[in-house]
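Below is a slice of the complex: some chains, not all, each in place.
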Amino acid sequence: MLSSEIEIDIRFSETDAMGVVWHGNYLKFFEDGREAFGKEYGLEYLTIFDKGYFTPIVKSEIEHKAPVYYGQKIRVITQYLPAKSAKVLFSYEVINITTGQICAIGSTMQVFLDKNTRELELLTPDFYRDWKLKHLS
Amino acid sequence: MLSSEIEIDIRFSETDAMGVVWHGNYLKFFEDGREAFGKEYGLEYLTIFDKGYFTPIVKSEIEHKAPVYYGQKIRVITQYLPAKSAKVLFSYEVINITTGQICAIGSTMQVFLDKNTRELELLTPDFYRDWKLKHLS
């Protein structure tokens, strides 16, 4: 299983009036996780863009298990989930390093859009098939 | 079915380098929708807080159907989903008013925490049972 890890310090601006990280910010942490994965395995947003595609998020899910407070640190574990269609799937586990607790889990689904026409690409792009052959077999 | 609607102008700061609304910002739109619902039906965040509870989001889902560009306007339709347990469930539909398209759908689940101890409240709080009796029967 391909996966990648990144540690993130919580920003004060990411907390809310309950004193904890505002729930929507986990999608930023997932984005950080995807980019860390992309750097490690050659699948960065900009690499994909150079191949001619945007890969917008079409679905996301978050489950919150425990709060994270300002001054705490988290680890995001991003795992690549193989799929047969022209999609990119990741699952995420966010650990509160300070407490050792799992604070959130989640997943995202991305599709390929032609960067010029913004039309949905239904077939797996060649570069992505090559990437899968290299990394998953 | 209880539901509420709110219209939102897209902020420039809510767009990303693809030129569209960044996917994570939909959780802000859902929050706007919940607050509009709360104002209409007497279930605002601050009302709940005065009753002794925080209601953090413990689960959220978003499905993106179409992009929204800067300069466009959206309508968020927030629908209350009845549940037997001590939870608050909403579903959301985001319409791009400019194009008429559904651009996103989603849902959230909230639980009750005692605002002092931050312990999970397993039983439906009295004020919420009263609210349900008043609005759902």
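Note that the chains take the letters A and B in the order they are written out, and that residue 1 is the start of every chain.
Heads up, the rule we're going with is that a residue touches a chain if its C-beta (ideal position, glycine included) is under 8 Å from a C-beta of that chain, and two chains touch if they have at least 3 such contacts.
What you see is a predicted model, and the numbers here were worked out from it, not measured in a lab.
Enquirer: Note that 2 identical chains are shown, then give how many the whole complex contains.
Expert: If we count every copy in the full complex rather than just the 2 shown, we get 4.
Please note the rule applied: only the chains that are shown with their structure count from here on.
Enquirer: Going by the contact rule set out above, which residues of chain A touch chain B in the complex?
Expert: These residues of chain A touch chain B: 18, 20, 23-25, 27-28, 31, 54, 56-64, 67, 118.
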